[in-house]
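Only one protein chain is missing; all other protein chains are in place.
And then subunit A:
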Amino acid sequence: MDRVPILRIGDVLLVSIQVDLQDDIALALQDDLSQRIVDTGAKGVLIDISALEIVDSFVGRMISTTAAVSRVLDAETVVVGMQPAVAITLVELGLTLSGVRTALDVDRGLAILAGRESGVVAEADDDDQLDD
């Protein structure tokens, strides 16, 4: 079975999903990320889904669970790069990814995670935009 690679940049784990995600690979990624957070003490997880053509309820659940688990492990998850057609479909499907922070691209996602570290974003859960 293929695995999605996890890159470490400083104390951020970066995942860029470049394959049509099948369920067992998505589950393996969820497990791998949790383990890597513990192993590395990472404070942030950035998941780039710009290459994903769909996000269905299974992948949506994987993303929500990953965000929840990383929060418990003292790391924040930001999902970046969702395509507009995917966002429209996701909402119509009934998924809102509540509790998951999102950003338009990797740069903004990294800025959110950097802001958390330096304490710029005081209430990360409510603010979607980073105040510079």
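Observations on the model:
Everything below uses one rule, namely that a residue touches a chain if its C-beta (ideal position, glycine included) is under 8 Å from a C-beta of that chain, and two chains touch if they have at least 3 such contacts; residues count from 1.
What we mean here is this: contacts and distances are computed from a predicted model.
From the set "Transport permease protein", "Tryptophan synthase beta chain", "Anti-sigma factor" or "Serine/threonine-protein kinase RsbT", the protein name that UniProt assigns to the chain left out of the figure is "Serine/threonine-protein kinase RsbT".
Touch with the chain that is not drawn comes from one residue among A:V38, A:I54, A:V72 or A:L104, which is A:I54.
Between the chain not shown and the residues A:V69, A:L95 or A:A111, the one that touches is A:L95. In the complete assembly, the contact with the undisplayed chain comes from A:D23, out of A:D23, A:D39, A:D74 or A:D107.
The set of subunit A residues touching the chain not shown comprises 20, 22-25, 53-58, 60-61, 83-86, 88-89, 92-95.
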